[in-house]
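In this view, the complex is presented without one of its protein chains, the others remaining in place.
Per-chain residue numbering starts at 1, and chain names A and B are given in the order in which the chains are listed.
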C-alpha cells in the first residue's frame, strides 16, 4: 500500500491537479528528510507546536499559582526546573510560554510576510514612481534598529502582547518587501511573464497569480530564518517589561525576573533562556534546510 | 597520417542519478591527427561531454573512464590536477559557446590575453604586449591597440568571440576544442569567426575538434565528421561524403533540415525506433 501511494506521488504523468501538487510537496519533503539538520529543526518546531497545543496536559502545575512556601526551589522531582521567586513552577511556565511564543511568531508572520510580499512585488513590477515611494518608505524603516523601533512603537501603543506583535510586524515587513522586489525584478522581464501579459491579464492578476508564487519560496526561507530574530525581539520586549505583562509566563519576561537571582538561583533565568535558544535554533536549522530544497537558483527541480 | 595527436578508446562519462548511473558518453573511440574533426549531435548526445572529458573538466559527481586517453603520448588519465593545468591552455585549448560568460568582466581584453600567455610562459613585458597586439591582429581585429584597452561589455558578440579565440591561441596549443563557438553569433559573423579559426589552425598545423549541432556548418569547416547520438558514435565519415551517410540517424538528421529551395510539403521527422532496436 505504502509503495503504491509513493508511486502515485512520484508519478511522472500525474492525472489531476491534486496529484501534481501533492507530488511536488512530497518531493520537497523527501529532499528535506535527507538533510539531518532540517529534520532536527522540524522536530524542534513540531515539539514547540505540540507543547503549545497540549500545554495544560504537559504542565505539572498551574503556571500562575503562587506558593510562597515553595519559593526559589532548585530543580528536583517535584519541580523539574525549580520554582521562581513567587513559588511558581518554572517547567509549567516554560510550557505555557510556548503558547505565547507561538502566537507571537505566527501573528508576526501572518501580518508582516504578506504585506512585505505584496508591497515589494508591486514596487518591483511597476517600477518608476511607485517603486521609488514604496522603497523609500521601506528604507526609512530599514534604517532604524529593529528593537529600538519596536520599543518606540510599544511605548506609544502601550505594553502588551498584541501591541508587541504589531510593533514587531511593523519592523519586519521592510526586509520582506526588499526580497520580494528583488525577486520580482529578476522575473519581470522574463518571457513567461510577457506571455501572460499578452493574454490580456491585468497587473493584479500577473502579480498575484504569476509573480508572487515565484517569490514565495525565498520568502518562506527568509521568514523561517527570521523567526529566531522575532522570538528574540519579543523576548527582548518582554525582558524590558514592554511585551507580555505579568503574570503571563512569557520567556523574555521570565528571564528579566530571574536576573535578580542569577548568581544564587541560576535556574530561574536559565530555563526560559534554554527554551528561547532551542526554539530559535530549530527555526534556523529548518530555514537552512528549506533554503537548500526550495532555492529557486537551484533550478526549481523539485 | 603521422602519429595521432589524440587517441581515445572506450571513453565513458557517467553521472549518478537517483535512478541509477546514467552513461552520457558510452564507450566511444576515435583518434585525431593534426586535422579538423567535427563532432555533431543534438542536445543530450554527449558531444560536449566528450570535449570536456578530454580536458578532464567533468565535475563531480560525474566520472570519466577510458581504456586509453592519450594526448601526444601523454596518458591524460593518470595525470595529476597540477600537471593537467599545465596542459590546459598551453597545449589543449577550448573555446566555449558564449563569450559573455567566458570573459572576465572586470579585466581589459589586453590584460586577459596577456594573462593567458603569462600563465604558461615567462616573458618580458614588452614582448608580451607585442604578442598580444599581434595576436589580436591575426584574429582580424583592425585596431588592436584600442581594442586591447576595452572591457568585454564594450565589444560586440563577434568581437568577443574573436578575443576568446585570440586568448585560446596565444599560448600556441597543439589542439583546439571549439564547443559551439558560433552558436550565439549572427550568420555573417559566424562565417568570419570560423574562417579565423580555420586560418589559425592551418597556419600553426594544429588539431581541431569542432563540436556543434549544425551538420552543415561542421561539414563545411572540417575534414572528418563524427555523428553522435545518445552517447555513441553512430557515423564516421569524410566531410565531403556526408550525403552518402549510411546510418538512419544521420540520414534522418540531414533530411529534416529545411533547404533554401525547399519544396517539400512536410519535413521528414526522425523515426527513433528505426535504430533503437539495434
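Following the convention adopted for this analysis, a residue touches a chain if its C-beta (ideal position, glycine included) is under 8 Å from a C-beta of that chain, and two chains touch if they have at least 3 such contacts.
Keep this in mind: contacts and distances are computed from a predicted model.
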Chain excluded from display, named as in UniProt, from "Sarcosine oxidase subunit beta", "ABC-type dipeptide/oligopeptide/nickel transport system ATPase subunit", "GntR family transcriptional regulator" or "Multimeric flavodoxin WrbA": "ABC-type dipeptide/oligopeptide/nickel transport system ATPase subunit"
Options A:57, A:156 or A:198, residue touching the unrepresented chain: A:198
Contact residue for the chain not shown (choose from A:6, A:24, A:65 or A:132): A:24
Among B:24, B:139, B:217 or B:234, the residue in touch with the chain that has been omitted: B:217
On chain B, residues whose C-beta touches the chain left out of the figure: 42-43, 157, 186-188, 191, 213-217, 219-220, 252-253, 256-270
On chain A, residues whose C-beta touches the chain left out of the figure: 12-17, 19-20, 24, 190-192, 194-201, 205, 209-210, 213-214, 299-301
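FYI, only the chains that are shown with their structure count from here on.
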Computed distance of Cα centres, chain B from chain A, in Å: 51
